[in-house]
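This report concerns only the one structure given below.
Of the protein chains in this complex, one is absent; all others appear in place.
Up next, chain A:
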Amino acid sequence: MDAEITLHVDGTARHVTVDARTTLLDALRERLGVMAPKKGCDHGQCGSCTVLLNDRRVITCLVLAVAHDGARIVTAEGLAQDDHLHPVQQAFIDHDGFQCGYCTPGQICSAVGMLKEAEAGWPSAVSDLAAAEVRLSPAEIRERMSGNLCRCGAYAGIVAAIQQAAR
């Protein structure tokens, strides 16, 4: 069964017909040609498909497009504005926080979402619950970024990049 929906992707309204079975990831990639979110597992196990959906980090292979009519989506491509990279993106380049780059757009969207969560005081499994605010130590960053796998093993650079961007 097909449905017509509208997605606001990186600042542009896009109308698209989707099968009821179409994931948001496939709607973006295969129907709209928005290739920044990557498909690494299609099962919510790797994080490479992460985007910001209404300002929150979401893995798009686990949500159905038809359930998100009208949603506001920012991909890694949309984080860069007028040739200016987002500070998190620049930090990833500075610290070589990637090799093949396939997990990278997901890592970056996840990091941007994570920084907001930390700023809002959301605790993680390693947070000091007595503390008034979240201090983004390397251990905090590692914990909060562990939903994004990197088979190239660029974690050391990723953590350094996020620390730089958080400053």
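To be clear about the criterion, contacts are C-beta pairs under 8 Å (C-beta built on N, C-alpha and C of every residue); 3 or more make two chains touch, one makes a residue touch a chain; residues count from 1.
Here is the rule we go by: contacts and distances are computed from a predicted model.
Novice: UniProt name of the unshown chain, from "Aldehyde oxidase and xanthine dehydrogenase molybdopterin binding", "Fe-S oxidoreductase", "Acetolactate synthase small subunit" or "ABC transporter permease"?
Specialist: "Aldehyde oxidase and xanthine dehydrogenase molybdopterin binding"
Novice: Per the definition of touch given earlier, which of A:T60, A:T75 or A:S127 contacts the omitted chain?
Specialist: A:T75
Novice: Using the document's definition of touch, tell me which of A:G70, A:G101 or A:G121 contacts the absent chain.
Specialist: In the complete complex, the chain left out is touched by residue A:G101.
Novice: List the residues of chain A that touch the chain left out of this view.
Specialist: These residues touch the chain not displayed: 19, 21-22, 26, 29-30, 33, 35-43, 45-46, 48, 75-77, 79-80, 85, 89-90, 92-94, 96, 98-105, 108, 138-139, 141-143, 145-146, 148-159.
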